[in-house]
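Here the complex is missing a single protein chain, while all its other protein chains stay put.
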Amino acid sequence: MSEAHPGLEHHFDSYDQQRESAKLGMWLFLITEVMFFGGMFLLYLIYRWRFPVAFAEGSNHLDVTLGAINTVILIGSSLTVALAVRAAQLGKSKALVVLLILTLLLGGMFLGIKSVEYSHKFHQHLFPNDSFQFEGTSPNNTRLFFAIYFCMTGFHALHMLIGAGIILWLIPHAWRGRFNANNYNYVEGFGLYWHFVDLVWIFLFPLLYLLGRNLGTH
Amino acid sequence: MLEVSLFPESASSFSGEVDLLFFAWTGISIFFSLLITGLILYFFVRFKSPYKGATGTPEHASWPLEVTWSVIPLLIALAMFAWGTKVFFRIARPPADAVEYFVTAKQWMWKIQHPTGNREINALHVPVGVPIKLTMTSEDVIHSFFVPAFRTKMDVLPGRYTSLWFTATKPGKFHLFCAEYCGSEHSLMGGWVYAMEPAEYEGWLAGRGPAQRPAESGQKLFAELACDTCHRGDQSQRGPGLEGLFGREVQLASGRTVIADETYLRESIVSPGTKMVAGYAPLMPTYQGQLNEEQLNQLVAYIKSLTTTTADTQDHPPTEPESEP
Partner (left out) sequence: MSFDLNAPAPSAGDRPADWPHNHYLKDKQGLRSWLLTKDHKRIALLYLVSITIFFALGGLMALLIRIELLTPAGDLMEADTYNRVFTAHGVLMVFFFLIPGIPAVLGNFLVPLMIGAKDLAFPKLNLASWYIFNIAGLFGLWALLSGGVDTGWTFYTPFSTTFSNSYVVATVLAAFIAGFSSILTALNFVVTIHRMRAPGLTWFRLPLFIWSHYATSLIILLGTPVIAITVALVAIERIFQMGIFDPSLGGDPVLFQHLFWFYSHPAVYIMVLPAMGIISELIAAFARKRIFGYRFVAVASVSIAVLGFLVWGHHMFVSGQSVYAATIFSVLSMLVAIPSAVKVFNWTATLYDGAIVYEPPMYYALGFLGIFLIGGLTGVMLATLGINVHVHDTYFIVAHFHYVMVGGTIMAYLGGLHYWWPKITGRLYPAFWSRLAAIAVFVGFNLTFFPQFIVGYLGMPRRYWAYPDEFQVLNVLSSAGATVLGIGYVIPLIYFVWSMRYGQRASANPWDAIGLEWETSSPPPTENFLVMPTVSAEPYDFAGRERARALEAAAKEAEVV
């Protein structure tokens, strides 16, 4: 069967069934991701509700400019991924490779900027371990803000890294022209994943960087 | 000689109610267990396959039956829920006139302070017939104060106060257990509750020698720490006045309001910046690590005493074990 139908796995009856299964599987996986980040969003909401001032003070120590640049970069990478999925569908291998590489570069830029931000925080003793130092109304509560900041952005960055790994795996396959109108599930699945990771950032940026900045300034 | 007991002693004002509820449920459970096991066993014998390859009658479903056996358990469950919740509210809400004891749990002991200021460890002496309220906190991990004979228990948490109350109904010596796993010697973190006739209790207290009431110790501590430099209650405005604060609604700088209960007072000492009172600058230093739980409780008791003397406790409902907003 796989001779006559390249890319169709033996246990599926048709490309349609295979594609629908892959898509459903990916969406279910994304639901689990929503629940995963949901746990942290819940923590964020509860603690922010309890310590509004301390959280706003912490928020004021984040670099809005870098955060905004990163937001733009990620939105850009979502575009390149969407185009990549289209290229895969049309079987345009070269365009697909180029778009994947572009996405990889944008993702790399995001992570680069993120690591600059992280190192600033380390130097300012804002990493929430025992060496944490902060001048504010209740430094302990602000330490919680940074704990949540590092956990959420850290897990987000980890997802970006995994995404980058998937791109590296996709590129050689794309180069060999493996994806076409019948068989682009891997690219589409990756696209959904990448959009999801972007979306998480779209929530993280306002919640962590922007919300309540006015509260923190006395 | 082996001691065998199958049912715990019942020694608090609500332990009988809990037992009654328990017996009712046990009765219901036995009824349904016997009914269903009986039916199953009867069907097993009655409908044994008569010959190899026989099949059962193709009856599929019956709406009336399904509704019946959904609604009957539902009604029973709801009735028992209502009853159980009534008993629970009685267990969970201490009466306003309860005498307050202070309990500090730490790995692996119970430290108890009587309203007179007398202290004991892993033992609690109480008078029979008097409602006793324990205000509890932990110095380290979560513990749980459990007296089976009183049918009550409450987790003891670090960083906040929880409370538990009971009225002992008969003199005796009852087990005190820690019911929340707390590390190496969890199973040894217990002791005894001694319920005594009031006169006997007075005698026991007298034998313990003089002690300072927590509010008095708190007042002294308040002066020692120079809290009164700012919290003078006059117009200096450096710190809010504390007179009549307990139980009152406080307007916070963040725009919210909070009821000044024990947990709020404690939090405001260890982390003053968390809930800033509106109109004051964040000047107060934290006392975290400088005061132990007992001292914190003395300060809280002192601040509370500034309200109770003004006799307006009637306006406020008794505080619940819950302190979360």
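Each chain carries a letter (A and B) given by its place in the written order, and its residues are counted from 1.
Here is the rule we go by: a contact is a pair of C-beta atoms (placed from the backbone, for glycine too) under 8 Å apart; a residue touches a chain by one contact, two chains touch by 3 or more.
In this text, all values refer to a predicted model and were calculated from it rather than measured experimentally.
Within the full complex, the chain left out of the display contacts the shown chains A, B. Here the missing chain is touched by one residue of B:L39, B:A96 or B:A206, and it is B:L39. When you scan B:A105, B:I132, B:C182 or B:A195 for touch with the missing chain, the hit is B:C182.
Across A:L28, A:V64, A:L79 or A:V116, the residue that sits in touch with the chain not pictured is A:L28. The chain not shown here touches chain A at positions 9-12, 17, 20-21, 24-25, 28-29, 31-40, 42-43, 46-47, 50-51, 54, 127-130, 138, 140-141, 143-144, 147-148, 150-151, 155. In the full complex, chain B touches the hidden chain at residues 2-8, 17-18, 21-22, 25-26, 28-29, 32-33, 36-37, 39-40, 43-44, 47-50, 53-62, 65-66, 69-70, 73-74, 77-78, 80-81, 83-89, 91-93, 107, 140-142, 144, 146, 148-149, 151-155, 157-160, 162, 175, 177-188, 271, 274, 288, 320-324.
Note that in this section only the chains that are shown with their structure count from here on.
Residues 253-254, 271-274, 276, 282, 286, 288 of chain B touch chain A in their complex. Of all residues in chain A, those touching chain B in their complex are 50-54, 136-141, 215.
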